[in-house]
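Here is chain A:
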Amino acid sequence: MTGSETAVPWLTILALLPVVGAVVVLLVPKGSALPKLVALGFSVVALVVTVAMAVQFDADGGFQFVEQYNWIESFGAHYAVGLDGLGLVLVLLTAILTPVVILASWHDADGGRWSANSFFGWILALEALSIGVFAATDVFLFYVLFEATLIPIYFLIGGFGGPQRSYAAVKFLLYSLFGGLLMLASVVGLYVVSAGNEGGSSYLLEDLMATDIGTSTGRWLFLGFFIAFAVKAPMWPVHTWLPDAASEATSGTSVLLVSVLDKIGTFGMMRFCLNIFPEASRWATPVVITLAVISVIYGALLAIGQQDMRRLIAYTSVSHFGFIVLGIFAMTSQGQSGAALYMFNHGLSTAALFLVTGFLISRRGSKMIDDYGGVEKVAPVLAGTFLLAGLSSLSLPGLSPFVSEFLVLAGTFTVSIPAAVIATLGTVLAALYILYMYQRTMTGPVRPSTAKLPDLRAREVVALAPLLLLIVVLGFFPKPALDALNPTVDRLLQQVGMEDPQPTVASEEGGS
Partner candidate 1 sequence: MIAFWVLAPVMVVAAVAMVMARKAVHCALLLAVIMISLAVLYAVQNAPFLFAVQIIVYTGAVLMLFLFVLMLVGVDSSDSLVETLRGQRVAAVVLGLLFGLLVVVALSQATLGTVVGLSAASEQADGNVKGIAALLFSTYVFAFEVTSALLITAALGAMVLAHRERLTPKPTQREMVAQRMRDYATSGVHPGALPNPGSFARHNSVDTPALLPDGTPSELSISRVMRARGTVRDVSRDRLTERGIETETRQIEEGER
Partner candidate 2 sequence: MSATPFLILSALLFGVGAVGVLVRRNAIVVFMCVELMLNAANLAFVTFSRQHGNFDGQIAAFFVMVVAAAEVVVGLAIIMTIFRTRRSASVDDASLLKY
Partner candidate 3 sequence: MTAHTSTLASRLAAEAFNKPDIDYGKLSPLLIVFGVALVGVLVEAFAPRDRRYVIQTAVSIVGLAAALAAVVVVGLNVQSNHGGASLGSVEAMGAIAVDGPSLFIWGTVLIFSLMSVLLFAERQLEGGITAFAGQAAALPGTEAEREASSRGIEHTEVFPLMLFAIGGMMLFASANDLLTMFVALEVLSLPLYLLCGLARRRRLISQEAALKYFLLGAFSSAFFLYGIALVYGYAGSFRLGDIDTAVSSTVGGNGLLLAGMALMAVGLLFKVSAAPFHAWTPDVYQGAPTAVTAFMAACTKVAAFGALLRVFYVALGGVRWDWQPMMWVIAALTMAIGSIVAITQTDIKRMLAYSSVAHAGFLITGFVGAQQGIEVAGQQISSLQAVMFYLVAYGFTTIGAFAVVTVVRDAGGETTHLSRWAGLGKEAPVVAGVFAFFLLAFAGIPLTSGFTGKWAVFTSAWAGGAWPLVVVAVLMSVVAAFFYVRVIVVMFFSDPVGDGPTVAVPSILTTITITVGAAMTLLLGVVPQPVFDLARAAGEFIR
């Protein structure tokens, strides 16, 4: 678990860059394109730094770019950051999506009650906090940043978007606070449990992993963490905030919410639940797998019935998160590698889907599927990107989500055949909801109201292009990502004390 200290504080720089950006954005004059340009500039620089850092990453090197300082000694809290494969992939996802979202939301905040400055300022703040969350190796630091992410996203949902946004924002916040405060109870419990350690309480992940937590205590504490992450992820039955929030927020906010923030839930399960509470994780596996399978099917079924495109995508995400959780708790190297990769891929594909529908909605002014028809004839590029994003969402072979979904199912199959079979049903339903939506909006006769829809503009194409490119490339060539993830997953399984029923080499299957 120990990593190498780093000479350059990469992660601190990376987290501070957007913070500085946010402050600058708030200071520049309102009403011009300047704040947007500044925001874009900072997010692109952050992306460049991330890539520069990722290049130096050594897949087998454990935690890297480690920084560790005492923060609050009385709490045993540290400022401790570091990245393993999983963290790196998610930081990369955050860094990629932020400039994309800024570019795609160029005009979304214009003419609202709040200035565009605050919109882009909050986005950058969110980027900073998300990077911090994925990099934190101290539970206290993680918790603090985890809760702090609520503030920017709360103002992003509540300040910009549809008429019901205030309600959606409050609902989101209360769900998250409920989960978060339950987790606080567990965090407090961890402190008390680790008090007996040599050198007193510590929140460092490595110290907690070495702590012997009693069985029943461990299970209770696990529950606190797990419920918080399940709310975040979101899993059935605590998912109901997501459709409201995604439906009311702007598409850029939805992307950040679903593609980045919700990943904290699944990330937290892998990073903290499994590492700190291996026994409790094994104990909870049957229930969690059941919930995950329910999420897969429930999300898919509800998605089919949706009229509102944003709600539909939100429900597909519930289904996809079901897959991710399923992969994590299958406790096989395939399943977990797949789940980790799925987080990245789902981020890309859902982001693409949200953005394309966002472009569509901004043209016509309606979220309802029935208001569209025959769009592919008037706006072929838009329809094409919509199709590509949709196909990636239903995990078409050759596109990146397929690899991860396949790995998850294969990993699950070796442990629980019924779960794998039912989850596979989810993929069929996925085809149904995506194609059904495509058929109703894009094909058919051109409606009078959609007859004059302009096609995608250059800015919008530029925003979407990197996402679609990555989806295709990773679909055929997922090896670099899997190489980064596999050592992490192996260590994780070792900590949980599980072994694969039948050893397989995950990276080979990925290419097929």
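The set was built so that all candidates are chains of the complex that A comes from, given by their letters.
By our rule, a residue touches a chain if its C-beta (ideal position, glycine included) is under 8 Å from a C-beta of that chain, and two chains touch if they have at least 3 such contacts; residues count from 1.
The structure presented is a predicted model; accordingly, all values stated were derived computationally and were not measured.
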Neighbour chain for chain A in the complex, from 1, 2 or 3, resolves to option 3
The answer for chain A against candidate 3 in the complex is residues 71-76, 113, 143-148, 150-151, 155, 158-159, 165-166, 169-170, 173-174, 177-178, 181-182, 184-185, 187-189, 191-192, 195-196, 199-201
